[in-house]
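Take this structure, written in structure tokens, and hold onto it; I'll ask about it next.
The complex is shown incomplete by one protein chain, all other protein chains being positioned as in the whole.
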Amino acid sequence: MNTFGNLYRLTTYGESHGAAIGGVVDGMPAGIAIDEDFVRSEMARRRPGQSTLTTARSEADEVEFLSGIFDGRSTGAPIGFIIRNTDTRSGDYDAAALWYRPSHADYTYDQKYGFRDHRGGGRSSARETAVRVVGGALAKLVLAQKGISVKAQLLQVGNETTAEGMEALIRCVKEEGDSIGGVVGCTVTGCPAGLGEPLYGKLHAALGAAMLSINACHGFDYGSGFDGIAMRGSEQNDALVRHSDGSIGTATNHSGGIQGGISNGEPICFRALFKPTPTIMRPQQTVDKEGNVGTLAMKGRHDPCVALRAVPVVEAMAAMTILDYYMMDCAARPFHTPSPQP
Amino acid sequence: MNTFGNLYRLTTYGESHGAAIGGVVDGMPAGIAIDEDFVRSEMARRRPGQSTLTTARSEADEVEFLSGIFDGRSTGAPIGFIIRNTDTRSGDYDAAALWYRPSHADYTYDQKYGFRDHRGGGRSSARETAVRVVGGALAKLVLAQKGISVKAQLLQVGNETTAEGMEALIRCVKEEGDSIGGVVGCTVTGCPAGLGEPLYGKLHAALGAAMLSINACHGFDYGSGFDGIAMRGSEQNDALVRHSDGSIGTATNHSGGIQGGISNGEPICFRALFKPTPTIMRPQQTVDKEGNVGTLAMKGRHDPCVALRAVPVVEAMAAMTILDYYMMDCAARPFHTPSPQP
Amino acid sequence: MNTFGNLYRLTTYGESHGAAIGGVVDGMPAGIAIDEDFVRSEMARRRPGQSTLTTARSEADEVEFLSGIFDGRSTGAPIGFIIRNTDTRSGDYDAAALWYRPSHADYTYDQKYGFRDHRGGGRSSARETAVRVVGGALAKLVLAQKGISVKAQLLQVGNETTAEGMEALIRCVKEEGDSIGGVVGCTVTGCPAGLGEPLYGKLHAALGAAMLSINACHGFDYGSGFDGIAMRGSEQNDALVRHSDGSIGTATNHSGGIQGGISNGEPICFRALFKPTPTIMRPQQTVDKEGNVGTLAMKGRHDPCVALRAVPVVEAMAAMTILDYYMMDCAARPFHTPSPQP
Partner (left out) sequence: MNTFGNLYRLTTYGESHGAAIGGVVDGMPAGIAIDEDFVRSEMARRRPGQSTLTTARSEADEVEFLSGIFDGRSTGAPIGFIIRNTDTRSGDYDAAALWYRPSHADYTYDQKYGFRDHRGGGRSSARETAVRVVGGALAKLVLAQKGISVKAQLLQVGNETTAEGMEALIRCVKEEGDSIGGVVGCTVTGCPAGLGEPLYGKLHAALGAAMLSINACHGFDYGSGFDGIAMRGSEQNDALVRHSDGSIGTATNHSGGIQGGISNGEPICFRALFKPTPTIMRPQQTVDKEGNVGTLAMKGRHDPCVALRAVPVVEAMAAMTILDYYMMDCAARPFHTPSPQP
């Protein structure tokens, strides 16, 4: 289950403190110019160590493409890529070898596999999201040719919704050695109507699964979402209208661009909730593998608000999902015969 | 994409006003006693026409099992079943043939397929959820043998959270010919630690996709979810403890029974948000297929709050998901070799 | 694993002596005129009891379509269908409840599921192939619009390759209460170049898996196949030529229309080998579930040469495979950008 997607697929590997992380993009359309600078700029947006608001861990994140590209363009063959791990101070995590970190995946990985790479969370580390960003950047290159763009931003941190408030809160939380959750909003524009595969591949179900697969994501909604809980149907329904250019659209967009699981041509809008990172610099009660009770005090580097760095990851997962569903929609269209055959 | 699941799989078919709806359950373990009374009782919970709070449409919902059962027990072969449609007053929906119903799937199905069965929403009707309940009932029979139970309930309607308040609000909305959204909560108890398939098959991502695939579901969260947005990591983290019986667990359950995408043995808790049903008895502005602007006044029967009837559907989708992931976890376990080989 | 295909998918259910067999076709393009007479004529080709060469079992094989069709055309929604079983003399098979029939699936089903429906082979009966023929007939309706046709024929029975020889041999074997194997050849014409998904979805690998999934199929080859084992590369290679209409093709077709796993525009040619049906009217040594050794003498009806009735099943599986891969090829094409972007 380390493969994401149906027709545009990303398979990933790698642990935070192993030799490398990387992936394989399968289903990349042929002939697409691979703008490596763009891929690098996308990775830079996710990279830690850029601001005093995020973890001090510095990752060079140099991606090397290994296949599927010839003369600067995709060939349709799988694109393998690798990102070597460089700054991996395993020492910081020695305590984790003994004690289960609360609300991390330590205990559950041990329960599942009976054994784990305990260095920095191993496979469950957020380090892995760098690979998703590469897969998303390639998807964006394809979507751009169809006029589709994906844009996410941090909407809320704790109860704060202004830029200044969010920043101040993150700084405060960081000083306390604590962490805080946040909400990322994302909008896809230029997406044609018709994407989504009833019944179990509804477009919002796919987007939801994509977001919930990101580390620390604990919730998802789209359109008016949880905030619209008190709205009546008569308020929530999006009246259909005819735009001045003759096209059909909706007067409002409480449906978030998706109706019956299928895009309707309006902007696709959704939110992803991220919990506070469980890595905090305060002593916590826990147990070790043998069940001994004790107190764990973590050292090292941490992100006080992972939602902040999740922004490009949300975009990447959304871009891959939209392209995947666009391709699925294209599969059947040449065979549709809407007009009766004479 | 009318198949749900990986190893325990439900494939469905059928429109609200066609000859029948039905499905095929593939991957059913062998030798399970098929309690048809239980299946019927589960379907009765979903059936409309039972209360003045739901649609007056009366569906007999007689399920006939066609295969995969011998001497009252499952054989491991696929279980085909069929539910004939009986009460299908298509006349009520004639207007829908002409006008796109706002926030329904009419327009998007036409955009995707160029053609649709307009009677009562066709494939996009909530009628289809009866099939999910059958698939879920069979999954519950398997889970029961492992001591796992799935229980959902209506938590909130609009801003109301008490039973009396919710009922009063639904009645009020119904009288107004309007509709209202709600939130269903679900808890899975008895689930062992270890279920979930990193990285893209996280257990909560699978549950989220399952819920979001249900008609009108617009949001999902688990554990402390969106309501925990203001919590610090130090509050949100679930301290690991050793229970009196020697087992390891958590002091709190803000993680909703899932950490790193894998169940930790605590109750699994999540919520599903349902928007107000778009079918309302009030005139609405819309367009027809040619783009003419007009007003649509629907007649017929409607559910003022689909969240109410979604409760058994939420349980069904959760039961199928948990069984599916339980089976996936079992696939690898006999091969694990946690202790070093001498 | 009772679903066949990726984008055009057939899910099936049913045992030979249960209430019904049937299936769900998912991924059917929309707007296709569903010619039910054609479906019936395809089923008639497979039906037993038509000739003295095949089993006397008479199956009405009345297919009822339940969904996915509106005003005589497909809607894009899944097409559910059911075929009631009528002539099911279970009595003939009573001995099978006690004794494992040699080279049948009795013993292996018991080993896998610990329990089985022993009436007439249950799920493993060739009765199930009727459902495949329905799925294939619908696929043929789609392929016909693209000018693609699929045609199979019996090439060999035992060592006989002439029509008269094959018929005489089957009669002889039938009189002896014995059975004989055969080879079915199939040709797909009108298929465009480009179908096939390297590396693990090579078109011939998909066709091979499709054929080998048919009851009693024990071998598959394509192009010059096993008969070409003594050819040198210089003989086997298909020289590329330019046809008079300017199109590129090959001078010979030893590649069977597929090179590198991708169709090249030439006719696709392959063969499927069918073993003698294991049901024979002669006493055979075997054991029962408890391991007692004994002799089993089967009564009832049997096919002396299943290859004969496999002809329309081979076509059906080929048609579904070709359509499935055609759809997969179409998914990426709108995104390909063969010419460098300026």
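Just so it is clear, A, B and C label the chains in written order, and each chain counts residues from 1 on its own.
FYI, a residue touches a chain if its C-beta (ideal position, glycine included) is under 8 Å from a C-beta of that chain, and two chains touch if they have at least 3 such contacts.
Here the structure is a predicted model, which means the values were calculated and not measured.
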Chains on display which the left-out chain touches in the complete complex: A, B, C
Touch criterion as defined above, residue of A:N2, A:Q285 or A:T337 at the omitted chain: A:N2
Touching the absent chain when the full complex is considered, from A:P102, A:G122, A:G136 or A:G158: A:G122
Hidden-chain contact residue, picked from the options C:G265, C:G300 or C:P334: C:G265
Where the unshown chain meets chain C, residue by residue: 1-4, 12, 100, 102-105, 107-109, 111-115, 123-124, 128, 156, 158-159, 173, 176, 178-183, 193-194, 196-202, 204-206, 208-209, 212-213, 218-226, 228-234, 236-242, 246, 248, 250-251, 254-256, 258-265, 273, 275-280, 282, 284-287, 291-293, 328-329, 336, 338
Chain A, residues in touch with the chain not shown (by the definition above): 1-3, 9, 11-15, 18-24, 26, 30-31, 64-68, 70, 73, 75-80, 82, 109, 112-117, 122-123
Those residues of chain B which, in the complete complex, touch the missing chain: 7, 27, 29-33, 73, 76-77, 142, 145-146, 198, 326-328, 330-341
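As a convention for this text, only the chains that are shown with their structure count from here on.
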Top chain pair, ranked by number of contacting C-beta pairs: A-B
Numbering shared by both copies at the chain B-chain A contact, with half separating same from different: same
Rotation, 0 to 180 degrees and nearest 5, that superposes chain B on copy chain C via CA atoms: 180
Chain B and chain C: spacing of chain centres that average the CA atoms, whole Å: 36
Centre-of-Cα separation between chain B and chain A, whole angstrom: 25
Residues of chain A engaged with two or more neighbouring chains: 198, 328, 336, 338
